[in-house]
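Only one protein chain is missing from this complex, and each of the others stays in its spot.
A and B are the chain letters, set down in written order, and residue numbers restart from 1 in every chain.
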Amino acid sequence: MNSTKTKKPFFKSPYLLVLPALLFYSIFWAYPVFTAIREVFTAIDGGGFTLDNVFALFHDKKFEAAVTNTLVFALVSISLQFVLALALALIINRNFKGSSIFLFVMMIPMAIPISAVGVIWNTGLTQYGWLNSFLDITGLQAILEWLGILDGLHLWTDVSGMNAVMFLILIDTWTVLPSVMIIILAGLQNLNKEYSEAALVFGANRFQTVKDIVIPIIKPTIITALLLRIISGVQVWLISVMIFDFDKVPFLVERIVYYTKFYYGEEAYKLSVSYSLFVVLIVMGIAYLFLRANRKAERGVV
Amino acid sequence: MSYIKLDNLKKVYNKTIEAVKKFDLEIYKGEFIVFLGPSGCGKSTTMRMIAGLESVTEGDILIDGKSIINLQPKDRGISMIFQSYAVWPHMTVYDNVAYALKLRKKSKKEIDKVVQEVAVVCDIVQYLDRYPSQLSGGQRQRVAVARAIAVKPKLFLMDEPLSNLDAKLRVSMRTDLKRIHQDLNSTSIFVTHDQSEALSLADRIVLMNNGVIEQIGTPNEIYHEPDKMFVAQFIGSPPSNFFTVKVAKKDDKVLLSNDDFSFEVKQKQKIQKVLLKDDLNKEIIL
Partner (left out) sequence: MNKGANKALFYMFITFLGFVFLIPLIYLTTTSFTSRIELTDFPKPIIPKFYHDVEFQWDNDNNRYNFSRLNNDGEYELLIWGDSEGLSKYLEEKLNVVMTPDELEDEIRISKETGDVVHLKLYKTVFLNYTKFFDVFSGAGNAFKNSVKVAIYTIILSLSVGGSLGYALARSEIKGKEAIGIGALVVRMFPTIAISVSAAVMLINFGLFDSMIGLAVVYSIPNIGLTAWITKGIFMGVNKELEEASLVFGATKLQTFKKITLPLVLPAFAASSMYAFITAWNDTGVALLLTNRNQTLALLLYNSIGGTSSIHYAAAGSVLLITPAVIFTFFLRKYINKLWG
């Protein structure tokens, strides 16, 4: 700003531009957040401060399972997706004919609404669904039966517990892998290729080049991609419900919806708010950790 | 006996673009060779073929009599300074210089010794703990040099290493590079488009244009005895003057004349004879 400050009328000042956002968030974001906090720590009958709801949350029948499933899902899925996406991005990292069409095709699963994903896999994984049809038509069914892996037409949705979670991870990977790959690809293409060339000249093989040079330099990109995915991962629920139905394979957000939609009354309400706050805390915690890591990674990388 | 031989080298992209059409060169041990030429002439491409960063379409490259075109860059015994320096931004200066040595599984002690040595040579001792982003362009360039000499290579490749520096630094770094080359008794190939660099640094210059070699010679030869029109045009600052004249014989004298002037060729008989024989009554360029 110039040293001779001319008084600007308010409606011309830049604060005016910030005002709508500030207003919006103070009303529509702060309100629900503080309501949630208040609800969690207030007793059911309108009493004073209490930790009862927190205890109720921790002792909820499926709380442990929900937490375990959610964390396993989030962590395993991003690990799997990261490794695969990185591998694919490295392989694809060159301009080839049809690359833009290919990338578009790869991006389609990302644009699909979750409920449609649910329809797809719901219809696909039944005994006479299209997955088994595909195996049948291509002859893979016969091969797998001969190998003893399959015994007739398999009902894919007949899994439970951790296996169910793994199953969902695979479906999630199908949906999401292309988008992670594209983000990493973008990072790779912004990378000055002379960094890798220098490594090759000075003694590194391809693997060492990727490990010592490429990955550290594109770390900020990777961190951003992973952050957004893990936050999504922690909120998984719909795909589980569409394939396995409520209450079978619990997840944190699944609990939120479950208690909101299938129960009435104060107790259930308190539970769902408690679960909600819990999820918010987890997500914000993860975001904080990742942003700290990002700041560290950006140091020194120009 | 040549140390490095480039035999009929050819590089074609996409089956249509001939970046390097025909490149033949023999380099002797300890020589400082400069590839000189305008942008797009193929000098960098040739160097990258020697480094192994580009594949060879046709021809061969031999070091010490052995073909290297099927070797990985890291197995060729070379070292390279890139135009953008390519100093790894996520590593400290120390780690940058030490990386190649670490890959060769040298002991920590040995690595430290070498790094400290080259740091002194390149005057970067005080930067060893810093990150490249904290250094100026010139300092980063010296890190690139230090990294390159730490591995004591058979062959030094330098791809326009001075182009991104300011004028004053360019001139002073020039001397440093030549000195390092001499101190290490290495063989070097230096790519540039700047003829003053070439003329001051090179033992021999390879002048390229459009994928072919126009002339190979010492700076003196290139400057005073250009073989071709292109060379004569390219070398010399300010550029040479060219006149179109006609050769004529008049009373025992050989004259070169055009509308503006007439010049009697007083030099040796040989030149006169050549002129008379080949170019009598023709137009030549002086």
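As a convention for this text, a residue touches a chain if its C-beta (ideal position, glycine included) is under 8 Å from a C-beta of that chain, and two chains touch if they have at least 3 such contacts.
Everything quoted here is computed from the prediction, not taken from an experiment.
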item: Displayed chains contacted by the hidden chain, counting the whole assembly; value: A
item: Which of A:L51, A:V83, A:A116 or A:L289 contacts the chain that the document leaves out; value: A:A116
item: Residues in subunit A touching the chain absent from view; value: 1, 14-15, 17-18, 20-21, 24-25, 28-29, 31-33, 35-36, 39, 88, 91-92, 96, 98, 100, 102-116, 118-124, 126, 128-130, 132-134, 136-137, 174, 177-179, 182-183, 186-187, 190, 221, 224-225, 227-228, 231, 234-235, 237-238, 242, 253, 256-257, 260-261, 269, 272-273, 276-277, 279-280, 283-284, 287, 291
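Everything that follows uses one rule, which is that only the chains that are shown with their structure count from here on.
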item: For subunit A paired with subunit B, centre-to-centre distance based on mean C-alpha positions, whole Å; value: 53
item: Subunit B to subunit A touching residues, read off their complex; value: 51-53, 72-74, 78-80, 82-84, 86, 88-90, 99-100, 103-104, 131-134, 147, 151
item: Subunit A residues touching subunit B - in the complex, by the definition given at the top; value: 192, 194-195, 197-205, 208, 212-213, 216-217, 219, 299-302
